[in-house]
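The complex is shown incomplete by one protein chain, all other protein chains being positioned as in the whole.
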């Protein structure tokens, strides 16, 4: 009964979405407030219907109702509760429902928190949002019904892929979807603005928090996936340039560009048509990712089960969305007024350069990802585009990017002083030089270390440059500490957001460079009692034993990890598991971290030929890997802090209004101080 | 006017992209065509199955007339699917059918042929994958059509069905056989 309610709720949701898509649009066109206002109760109803459907599917998973095909395919009674729930989105149909659920949540957010939006803009944005929902509801209802029944109901399910039975991966898809779908807000607002024919600072101010929110989720979602791959797949890799990874990275790059160009629109009322285009493109790239993952046009290790009908349907969805919005763009964008002028060397100029580099990076990854498809379609033969290509083309784009990232925030709006800014960055330059020389010597001074040392220096340049920028703002050491402290407290949260996010990027760069350059590994057969040294530590093998888990059996190795001087750092117990439903082996690495370097141990198959109790073992020396996670977290945190900036406080329109009433002068004084 | 055209650029780009996707949806990215077509059979040395007449030991035995060369193994489930078809092809006698068993122990291959019937003229075996890599194949079954000069003319990936035989392979062999 409950699955049928869920199915029915989806159908009802479709009707509501249709109303929400059409009526407010007409209302906005006729300037009829009553029709426009319908969008808000519709968004609430939309949320309720989809919520019921989502709850129904979740219920079916929790109670293990195997008469529902989707539950049968992806769940099992022995599975821990968390993975029963994460099983809801661990498959094509359920993940699609989650997509729609998040769409509905965002619509609801606009309806509830968007009270201070102009009614026409809000009505149109909600209408566009509903159009997207309609598309996805049609998709799920016609090709991917998550509530399909099987008769007779099987006694037990087939279980979830054990690789997915992991806390990291339980939350990775929802985070990614929050990111992807979050960009639909920027898209809907962009389309609404095109219909209105009006983009201004206020528009940018409304769009930015949504974009920021989506960006935070996408950043953390990607990082979570990377982290999961690192510890779960058992060989210490964290990024593979796989098409599915790229599918999330491409919108991240263009979303990051959007985040920055929206600042220019907000502050300087220029770059408007470009920002609109970016908003459209970013969401379209999110849709493209969905298409690539679910249609089977590309080979990837973790594409969803592919089905041509679904592929055609998503392509259709993508085509309608992109062609529709870009036609509107071609028609209306020329009418957008060009805004303020600025010198090439200025804050605007640097943000523009950021956009050029990020868009190029995004397009480059897209090109590499799709090239096998292009070549095949044109009968140029089968080619593979793998990590060596991406590394070769991506790095040269990121070097100028990071160089400018430190400089840009130091420049004034309209007309900046590059020489002056560079001079004020002397400390960053010194830091970069010291780190370069230091790492170069520490690494052994080989010719191959130059690139890595340069990369580390680049990270230091950005990190110190970012901190110098903050110090400049608070006049650190130029005025007495109390004044500095006051200034620091008075800085807008958005400024802190930038500082944190840029510092995060600097740390991420160091993590990427350092780990890529100095990662080490050791693969061997070990008998109990043997010791292997790698990366300044020694692993002593103490044998392996069988252990039993709730739905798996495992061989668990035992290693004593010692420092150079013999002090015991940790006892490491990696496992090689064999799951029962579905039968599949996985490897659980043991990782010991000191905050800078990870020591990573994996136990492999027994090797009885080499003596009793002998096992294949692998150790990885993973320097700077924690920097990746620190960097990503700092970036997310920076986004979050920026989101709480008074200008963006999306959840508190009344408070914002109350405040703007009084200290307008104060705010502008603070703004001028930048 | 130029200015207005610029705004159509994204639309045009996307149209091209969508075109590629439409074509791409109809292709299988996993399908890997052979690069050995129109090239002579690679050099190889194999041993015949012990106790079985007709050994395939080298490329010279694939010359002189049009031949079919089938890669199989006793471990290969899909090979069993096409086995009946291979026997029919053998009975038809249009061209000799040779087999290479790979990643297989000779006794296992012999037992398998004993149980399911032996449609091959000559058989060679390799206990490793090496011969498969030599021929650029990715699995079993795969079947080559080789002309009288020992040049590879065609490769079929997957089990040979009656349809594949009637519509592709037989016409090709007939065509190649008439000088």
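A and B are the chain letters, set down in written order, and residue numbers restart from 1 in every chain.
We adopt the following convention: a contact is a pair of C-beta atoms (placed from the backbone, for glycine too) under 8 Å apart; a residue touches a chain by one contact, two chains touch by 3 or more.
One rule holds for everything that comes next: contacts and distances are computed from a predicted model.
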The hidden chain: which UniProt name fits, "NADH-quinone oxidoreductase subunit I", "Na+/H+ antiporter subunit E", "Thioesterase" or "Cytochrome c-type biogenesis protein"? "Cytochrome c-type biogenesis protein"
Would you list the chains present here that the left-out chain is in contact with? A, B
Thinking of the whole complex, not just what is shown, which of A:11, A:82 or A:367 touches the missing chain? A:367
In the whole complex, of A:2, A:62, A:316 or A:393, the residue touching the missing chain would be A:393
Where the complex has a chain not shown, which of A:59, A:158 or A:562 is the residue touching it? A:158
Determine which one of A:8, A:113 or A:235 touches the chain that has been left out. A:235
Any idea which of A:502, A:576, A:599 or A:621 touches the chain not displayed? A:576
Missing-chain contacts on chain A, rising order, are 31, 33, 72-74, 90-92, 115-119, 158-161, 163-164, 200-202, 205, 225-226, 228-229, 232-235, 237, 240, 242-245, 266-267, 269-270, 299-307, 337-338, 340-341, 344, 352, 356-357, 359-360, 363-364, 367-368, 371, 374-375, 380-389, 392-393, 397, 523-525, 576, 582, 584-587, 589, 602, 604, 607, 616, 618, 657, 660, 664, 667-668, 671-672
Contact residues on chain B toward the hidden chain run 3, 28, 30, 32-33, 35-36, 42, 73, 75-79, 103, 128-130, 132-136, 138-140, 157-159
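Everything below uses one rule, namely that only the chains that are shown with their structure count from here on.
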If we count contacts the way the header does, which residues on chain B are in touch with chain A in the complex? 3-4, 7-8, 10-11, 14-15, 17-18, 20-25, 27, 29-30, 32-33
Touching residues (chain side chain A, partner chain B) in the complex: 273, 277, 280-281, 284, 291, 295-299, 308, 311-312, 315, 318-319, 322-323, 326-327, 329-330, 333-334, 370, 372-374, 376-377, 382
